[in-house]
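Pasting a structure here, questions to come.
One protein chain is absent from this view; the other protein chains keep their places.
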Amino acid sequence: MDFSFTLLIILIPLAIFCVLGLFGSRVKPAVAGIAGTAGLFIVTILSYYTAYNYFSMFHAEDGYLPIKAFSILWLTFTDELQIHLGVLLDPLSVLMLVVITTVSLMVHIYSLGYMKGERGFQRYYAFLSLFTFSMLGLVVATNIFQMYIFWELVGISSYLLIGFYYERPAAVAASKKAFIVTRFADLGFLIGILLLSFNTGTFDFAILTNVAGPVIAQTTSTVFMGLSVTTWAMLLIFMGGAGKSAMFPLHIWLPDAMEGPTPVSALIHAATMVVAGVYLVARLFPIYALSAPDALEVIMYLGSFTSLFAAVIACTQLDIKRVLAYSTLSQIGYMMVALGVSGYGGEAGLGYMGSLFHLFTHAFFKALLFLGAGSVIHAVHSNVMNDMGGLRKYMPVTHITFLIACLTIAGIPPLSGFFSKDEILVAAFEHNKIIFAVQWLVAGITAFYMFRLYFNIFWNRTPAFEHTPHESPATMTLPLIFLAAASIFAGFVPFHELVTSDGKTFHTGFHWMIAIPSVLIALAGIGVATLLYYKQNSKAENIARSLKGFYTAASRKFYIDEGYLYLTRNIAFAFISRPVAWFDRHVVDAAMDLIGNSTVQLSGAIRKIQSGHIQLYIWFFTSGALLLTLIILYLN
Amino acid sequence: MNPLLFLLVIPILTMCAIVLTQDLKKVRLISAAGMSAQLLFAFILLYWFYQQRHAGNTAPMLFVSSTTWYESFNIQLKFGIDGISVAMILLTSIVTFAGVFVSWQVDFLRKEFFLSLILLATGVFGFFISLDLFTMFLFYELAVIPMYLLIGVWGTGPKVYSAMKLTLMLMGGSALLLVGLLGIYFNSAPEGGRLTWDLTEIAKVNIPVSAQLFFFPFTFVGFGILGALFPFHTWSPDGHASAPTAVSMLHAGVLMKLGGYGCFRVAMYLLPEAAHSLAWIFIILTTISVVYGAFGAIWQKDLKYINAYSSVSHCGLVLFALLMMNETATTGAFLQMISHGLMTALFFALIGMIYGRTHTRMINEMGGLMKVIPFLSVLYVIAGLASIGLPGLSGFVAEMTIFVGAFQNTDTFHRIATIIVCSSIVITAVYILRVVAILLLGPVRNEQYLKLQDAQWFERVGGISLVVSIAAIGLAPLWLSNLLREPLETILQPFTKL
Amino acid sequence: MTGQKIIFFMLAASVVGFSILSVLDRRILRAAIYLLFVLVAIAGLYFMMNYQFLAAVQLVLYAGGIVVLIIFSILLTSQINSRLDRPKFSHLLSGILTAFGGIALSIITVLQFTFKPVQAEALDVNMRTIGLHLMGTGADGYALPFEVISILLLAALVGTIFITRKSSA
Amino acid sequence: MNLQSEIPLHYMIVLSTLLFFIGLLGVLIRRNLITMLMGIELMLNAVNINFVAFNHYLYPHRMEGHFFALIVTAIAAAEAAVAIALIINIYRRFATVSVDDVDELKY
Partner (left out) sequence: MTWNSLYIMRHEVLLTILILYQLVADISEKNDKSRVVHITIITFFIVTVVGFFPSGDANLFGSMYISDDLRLLLKNILGVSTLIVLLQASTWLRDPQQGARTGAFCLSIFATLMGMFFMISAGNFLMVYLGLELATIPLTLLAAFDKGLRRSAEAGIKLLMSSAVSSAVLLFGLSMIYGIYGTFYFSELALLSNSSSLAILALTFFLCGLGFKLSLVPFHFWTADVYEGAPLAVTTYVSVVSKGAALFTLMLVLYRVFGHQSDIWLMALYLLSVITMVVGNLFALRQKNMKRFLAFSSITQAGFMILGFMNTDVLGMTTIVYFMLIYGFSNLAVFGVLSIVFNATGKEDMDYLSGFYSTNPRLSLIMLVSLFSLAGIPPVAGFFGKFFLFTAVASSGMYILVLIAVLNATLSLYYYLLVVKVMFINRNELPIGRLSSTAYEKIAFALCLGGVLIIGFASSVYEYIESVM
């Protein structure tokens, strides 16, 4: 069938953005909100429709083929290197469509309540639409350059949304940081694209990821510093992904990004944008798997380390949004690991499948967590755990949904998180035992810090609220409920029949040997958390004190930010930019001035020759004449 | 008569009208009308151009007309345009148009101001349409010299110093240029025949390489100085800082483009072998100026200085791309010229408007303007995003084309240079966001700014006309890039041979 | 050593000697007198080369005219036998250097050169030929210069009068 | 009688050259306008000697040198007259004819 209508999925948000951006200030806030939400509702319907049609088009057995629903030429570089803008439909992109539109819709609805009465409500919705537009454009990209284009757009819209409260210096700083860090990563991405496209002569995914195609078939002859050029290219491209997905060491922007409105964090920094890196790797997976395995190794170790590292930090944070942010890091780490351990095709592609499966489920439960946290914050007007506690009485819906989310992320069967995490662990186990061990441990830590969070919010001591918190309005609770449902049932989606590394479905059994230990460690984590935080007590402090240095280090995020700060402020600025500015003024410019001034000085110096004495003049005349004669005689 | 002459006639008529009119109110109306007509005609010209092309006229230059001027030197009044010139003319007319509106509130010696402004524009138009080196040079100097009065009389700060410095450095540049041009002229008929100033004729003959090697540096540096080639760029910060708004716009937006255009049209086009063998020197210089300008911009406090340094960086990118000597990079270079022209014009316009309100250009004295003057601030952000290279705005298209083009040269030297240049996109982001953060965002630093009023209608006209063109190029770049690409095939012939 | 030689050397010696004296003597009136001697000696040289007319002009115009003029002006502007202050050493030095340099240069170049006299018989210089030439308008006719000089003298005359006249203003 | 055999041309030229530069010396070192004038007269006379000598020794078939000398003499006279006038003018304004004092226009 004809999928060209999918173009609307991208265009509608764009239209909303333009309308709200230009005329938003003219209309009433409510109108803008409704309009945005309505528009996105349509988009969501459309994407579901697309998904349904797409998956029902093929028979699962003989696999899914990519469909280029739409494509126009946008810019020509060289005869073969051309940018097309288009819509590519394959399981991966369809999956992402569904995820993004769903979460985005939820956030839209949620924001109606959450952002009520905020200054610049219209602007907020305009930006949301802009983001949705760019994210959708990113996932349906038909070629890597289109992806880069929307990649940048996503970055900028995230910048705008983080800095939504532009009068708050912290928000401004955070948005700046986010943009610059990701921009730095994108530099790698760009160079990677340039390398890849120059070597392969194309941007198009269809050609790039064609297993039988020339790109993968060609054994990259040129080797640079021990690695093949393709490997370099893929590593650089992954750098971009790492930036967006906040992999260590480019993760620093994500926690700060929590300065933005909470729904934004839910949408961008939990569910959608931050997984763009995963999406990128998945999109180019054939190349990684077949012609740049070294790069894949790097991805695996990086992901694994990040997940552990983030989990540890998460245990120490007090700001609930930051806890969630670090947990996001850790979960994305999981996905990366899964990709890293995966092979191409059939059973080998289990990791790939698991990764995307986890992306899918994670989107729901992490969004849920954030929105729940948002609702809490909305109630108590604070992000810090210490101001919370015992909220279960006041806001039951939030409480229940939050609990579900925590269980899901902890990987308690039969919630969705369990299944997706299970796949990943299996894949890791088959590929690399150490990695498996790490991820298994991380699972426990995850459970621990999530329930630490949970108990600190909803149980524990009840502080004195200045005004009693109350349950959030329906506009906020409905999305919570929906997402809760989603995170319960998402696990039963037959993923291995839908999204696999080679588009062909494969059969995966259930691995008791992996599942049971993972559940056990999760329960263990929960248990510890219960012990420490169910009731108010000093055990936690004791433990923290007992491993003082490590604890403070962790709570200070291992001083990474300070390091970067030093690097930028004291190296880049003080040692390059300032000297350059000085050099330009006092050397280059001074040289130019010197020429002028010295001329004037010289003229001042020789003026005295014109002394006013006739005889001197005559002397100059005659001796000049004689001298000239001499010179000419000499020259002849 | 040749339709191109309208490009000269319209401004000249406008100037006459300004001279003749008596009341000062009318002056700006007249100039606005004139420049609007010019803009309109530029678009008509574009239309005619396409018409001709579609009619299958494949001549490298269209609307060519030549009348002998100085028989004994074989100087001709030869005019003609190809895609590149058309694009440049469009750019110029847009910027001039905006410039007139932005300087709506000039009231000191208003008549003279608009006269010299339009005179400057006339010089630029003449430069872009002339195919005869002599005429080209004439218009080149004609465009440079009104700058002195414009800065000196209507400028701010150390205007006399800056004006003198700018004029002398540019004239020094044209001094070198003159030597180069004379050299080209006297080598334009190596195997006998009539010497000629005619670009297209000279391009046909191949000038002896020894001569090329001698004259290429003169020509390239001569134009390069106007293109803010490191280390001859220092006129730019001071000049821009002191110049009145519209002048900064025209100068950074259009005049600096003359440099790049000339470097390509004269230096490289006529002296290909030398260009090819000396390119490495200038690649180093331009690479330096790209990064150097960006880093220089980070530390500045004065809005205009920031913008001047970023111009150094961007124009360095232009020259760099030209020196890559392949179709893509060259297209990118011209895209960058146009994009930077519009962008920086917008920047200077906004800076002028902000300065007109706050009476300071020091970013650390301002802050939180977004709350006070949202319209201007939003435009400023857009300009900033354009110069960061955000997709959907012109900057992205240009830079990407340049990078891809530059990447076509496979040897390590070019690769390293390219990667260094690429890194500028990060540095650019740093200083742009720094400015945006300090200047526009955050709390309002100074209470009395709270009662500033937002843009007036003429400011809106000026600003919007620029933003629209930036966005237009950014969203649908294909027509422009094809327009620029189509003549390059033939022009770059010699380089592909090498 | 014929008579002519003797006469020539006497004249030459007097020319050089007196000129040096007139240049160096610090009593200005004497200097003027020495100048007179020089001029007369030069007239003698003209006689030797039997350009009697020129010699006569030399005597009349220079000795009779200019020197007298100079003496008058000296009397007007300064007392008789008032001694001039001696020249500054630096001036003296530089002047002498230049002078000797010039002498050396010119004499060397002149001596290097070999003059070739024409092989045509000389026309005898008498008043008639002089007159014919002076009034001639054809080849070798000097009517035009003659007229021009008259204009020059006229202009000089008028101007001089204007300058020296006690100005009413 | 022929002079050529007796006294070679070079004698004359050397003589005139000496005279010329002595005159120049006078112009250069005397501090008095009038004596400078005298120096100039010497120079002109030197030149005249040249003309006449050349005419008589080398080109006796024409009288160009002779007449040139004649005209130079006349012009010298005019020049002298004008010079005297100007000197007197100076004397009126500056009350001196010393060169050193006539240096108000400078730099």
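Letters A, B, C and D name the chains as they come in the text, with residue numbers starting at 1 for each one.
In this text, a residue touches a chain if its C-beta (ideal position, glycine included) is under 8 Å from a C-beta of that chain, and two chains touch if they have at least 3 such contacts.
As the structure is a prediction and not an experimental result, all values here were calculated from the model.
S.K.: Can you list the shown chains that the absent chain is in touch with?
M.R.: A, B, C, D
S.K.: Among A:A464, A:M513 or A:V600, which residue is in touch with the absent chain?
M.R.: Considering all chains, including the one not shown, the answer is A:V600.
S.K.: For the chain left off this view, which of A:L65, A:I434, A:L520 or A:A625 is in contact with it?
M.R.: A:A625
S.K.: Among B:P11, B:G34, B:G152 or B:G463, which residue is in contact with the omitted chain in the full complex?
M.R.: B:G152
S.K.: Identify the residue among C:I33, C:L92 or C:L105 that touches the chain left out of the display.
M.R.: Of the candidates C:I33, C:L92 or C:L105, C:L105 is in touch with the missing chain.
S.K.: Considering the whole complex, not just the chains shown, which residues of chain C touch the missing one?
M.R.: 105-106, 109-110, 112-113, 115, 118, 136-145, 148-149, 151-152, 154-156, 158-163, 167-169
S.K.: What is the set of chain A residues that contact the non-displayed chain in the whole complex?
M.R.: Listed in rising order, the touching residues are 599-600, 602-604, 606-607, 610, 612, 614, 616-618, 620-622, 624-625, 628-629, 631-633, 635-636.
S.K.: So that we can see where the missing chain sits, which residues of chain B does it touch?
M.R.: For chain B, the residues touching the absent chain are 69-73, 75, 134, 137-139, 141-142, 145, 148-149, 152-153, 159-160, 164, 167-168, 171-172, 175-176, 178-179, 182-183, 185-186, 214.
By our rule, only the chains that are shown with their structure count from here on.
S.K.: Averaging over Cα atoms per chain, report the distance between chain A and chain B in Å.
M.R.: That pair's centroid distance is 37 Å.
S.K.: Compute the distance, rounded to whole Å, between the mean C-alpha positions of chain A and chain C.
M.R.: Chain centroid spacing, chain A to chain C, equals 103 Å.
S.K.: How far is the middle of chain B from the middle of chain D, if each middle is the mean of its Cα atoms, in Å?
M.R.: That pair's centroid distance is 66 Å.
S.K.: Among all residues of chain A, which ones touch two or more of the remaining chains?
M.R.: 615, 619, 622
S.K.: Check each residue of chain B and list the ones that touch at least two other chains.
M.R.: In chain B, nothing touches at least two other chains.
S.K.: Could you pull out which chain A residues touch chain D in their complex?
M.R.: Of all residues in chain A, those touching chain D are 607-608, 610-615, 618-619, 622.
S.K.: Give the list of chain C residues in touch with chain D in this complex.
M.R.: Per the stated touch rule, the residues are 2, 4-5, 8, 12, 15-16, 19-20, 22-23, 28, 31-32, 35, 38-39, 42, 45-46, 48-49, 51, 54, 57-58, 61-62, 65-66, 69-70, 72-74, 76-78, 84-85, 87, 91-92, 94-96, 98-100, 102-103, 106-107, 110-111, 115-118, 120-123, 125, 129-130, 133-134, 140, 142, 145, 149, 152-153, 156-157, 159-160, 163-164.
S.K.: For chain C, which residues count as touching chain A in their complex?
M.R.: Going by the criterion above, the answer is residues 91, 94-95, 98, 101-102, 105, 109.
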